[in-house]
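With one protein chain withheld, the remaining protein chains of the complex are depicted in position.
In this document, chain identifiers A and B correspond to the written order of the chains, with residue numbering beginning at 1 in each.
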Amino acid sequence: MDWLNAAVQGILLGGLYALFAVGLSLVFGTMRLVNLAHGDLTIIPAYVALVIVGVAKFNAFYSIPIVMVIMFIVGYLLQRGVLNFVVVRGDIAGVIVTFGLSIVIANALQEGFTANSQGLDAGKIENLSITINERLAIGWLPLLIFVMALVVITLLQLFMNRTKMGRAFRAVSDDQEAARLMGINTRHIWAVAMGVALLIVSIGGVMMGIRTTFHPLLGADRLIFAFEAVIIGGMGSSWGTLLGGVILGMAQTLGARAFGSAWQILVGHVVFIIILALRPQGFLAKTVTA
Amino acid sequence: MSTPIATSVSGEKRYSVSVASRTNFYILAAGVIIFIILATLPLFGGTALTRRLVDFFTLLALAELWNLMVGYAGLLSAGQQGFIGIGSYTLWLFADKFGIHPFIAVIFAAIGGAIIALPAAALVFRLKGGYLAIGTWVIAETLRLIVANIKSTGGGSGITIQAASQLGTETRVPGAYWWALASALIAIVVTYLLLRSRTGLALKAMRDNDLAAESAGVNLWRSKMYTWVIAGAGCALVGAIVAIHLLRVQPAAAFHINWTAYLIFITVIGGMGTIEGPVIGTIIFYVLRETTSKYGTWYFIALGILAIVVTIWSPAGIYGYVIKKTNFMVFPLQRKLSVLDEGTAPAEIGTGAEKTAG
Partner (left out) sequence: MSLLEIENVSVFYEDFQALYDLNIKIEEGEIFACIGANGAGKSTMLRTVAGVLFPRQGHILFDGTPIDNMPPHKRVELGISSVPEGRRVFPSLSVHENLLIGGYRNRKGPWTTDAVYELFPLLQPLKKRQASGLSGGEQQALAIGRALMANPRLILMDEVSLGLAPVVIKRIYEAFPILLQNGCTILVVEQDVQHVLTVATHVACFLEGRIALQGVPSDLTTEQITAAYFGV
């Protein structure tokens, strides 16, 4: 792969990481919960799509809106049924419960669908690409994922700044007890936040299932990449998260170009560690504390 | 034996603050007997039982260390597998490459863990709470990928520890057993001593409230650092024992996140913030695994669900539930307040079960 090509692929990959990361930071922002099951929750949409496509026999692309709705409901119920009890109890409970959830989801998926890699069929688009010149070609699907990241972040910002519920999200984020005293049902808001987070990751989760294959144990990497994007970009900033995703994606693809594909993820981690050491607040942080 | 730390007279009542009670003396005596049996077990217990107990004690040691970090210092690590893996590979390095006897190389592995823990702390301590947990996970993954990418360690497929396999079963198994038993005891004793010390009080204060502890002059960073490095060294020690025990070390297995999952589940179910909790948790984990592993990973799923349920509805764990009901601890770490009315036996009003963090 050419250097320029590697860089472009890295940018596009960054869009995918940003899609995953936005969900993680939305949940953290509204309820101060670091969801360690977030990575596994990005795998579930692909399996939901697999089941839908298996039953309905249509192009996997059409399953995306259905999966989004299902995952919103899953997120809402997960929050109201389990995580709302945890949010009010602080970091330790949050980490233990979401970590436990992560292990449960990964192992349950393995029991249900085996540990084998699976794929989703979306016809021709999987391999279509725009050829710029003989050294640079941009795949339609990665491009689409990147564009979706831009769309999602823009819509999320509009939702937060222009709607009544978005305002309530920000109020809850600032001071949850004061928000309750103003008549906001924080349990509902948190559940909606989790629903929206899973709705967003569904887009990336299913599209990744179409683009490559997936298996139940991918969750840890997805969680870590999302986390790295959030920290690199700076917490609390959506566009920062996109920037973080792009930096991480480029570190990975350029690392793979330089040292071979076995080094792809390691180089990403190393770049993350360097940035954490030199600029722990990230690049576009709204708040300084990490 | 009641060991009063201080007595004072206030109004008409006399108070006595003590840590241990008479029952604890009998427990101590029973403990000595149990210890003698356990210490001599390889001499009469047979290889199969000894092997199983290596598993048991290594898990117990790991759980105690995680408990020390989280239950007392609020350090939420999801990356202890990094130290376990480093311990395994350091053992291989010293035993096979430098020709040091594996049972001695174990000590170097612990030192290796401590050395890795220092720079890792400088990084992950920049993060807080749940993000710190993922940060430690990243460190573990980074270490795994480095090891897997080095050709001389056998890369991803791993490597056999020659020095350990040359020992022969009759030496290797008892040796691993004694090290495993020692690691569990060390973890317990270190935790006990640390928590009875000034640092221990600082750690508890920190677990309860960072800001308040800091303003009371507690050096948070140093206290966290102590626990972190001790846990890192301890996990590396256990990793080395596991490597001797299994004869083979592989990055995917040695650095597997399931290690951390085991010790989180064990600690949480048993009872976080107590020394006894992980003991109970390890027994439960072990029994469940041995009896139901034929059904695949369902036992693991069940444990995960149990850990979630316990955290939400009974955060002090099984042992915490027991002390709440009986006000009794094997390893007394709390000061109990007794009212000494003239001429009558001390009526314990105890502090009861302490709130477990979370």
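Everything that follows uses one rule, which is that a contact is a pair of C-beta atoms (placed from the backbone, for glycine too) under 8 Å apart; a residue touches a chain by one contact, two chains touch by 3 or more.
Predicted model only: the values in this text are computed from it and were never measured.
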item	value
Contact list for the unshown chain, restricted to visible chains	A
Residue among A:74, A:184, A:232 or A:250 that touches the chain left out of view	A:184
Contact with the hidden chain (one of A:2, A:175 or A:221)	A:175
Positions on subunit A contacted by the hidden chain, ascending	164, 167-168, 170-171, 173-175, 177-185
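To be clear about the criterion, only the chains that are shown with their structure count from here on.
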item	value
Centre-to-centre distance between subunit B and subunit A (centres being mean Cα positions), rounded to whole Å	33
Subunit A residues touching subunit B - in the complex, by the definition given at the top	28, 33-36, 82, 85-86, 89-101, 103-104, 107-108, 110-111, 220, 223-224, 227-228, 231, 262-263, 265-266, 269-270, 272-273, 276-277, 280, 289-290
Residues of subunit B touching subunit A in the complex	70, 74, 76, 78, 122-123, 126-131, 133-135, 137-139, 141-142, 145-146, 148-149, 257-258, 260-261, 264-265, 268, 272, 296-298, 300-301, 304-305, 307-308, 311-312, 315, 357-358
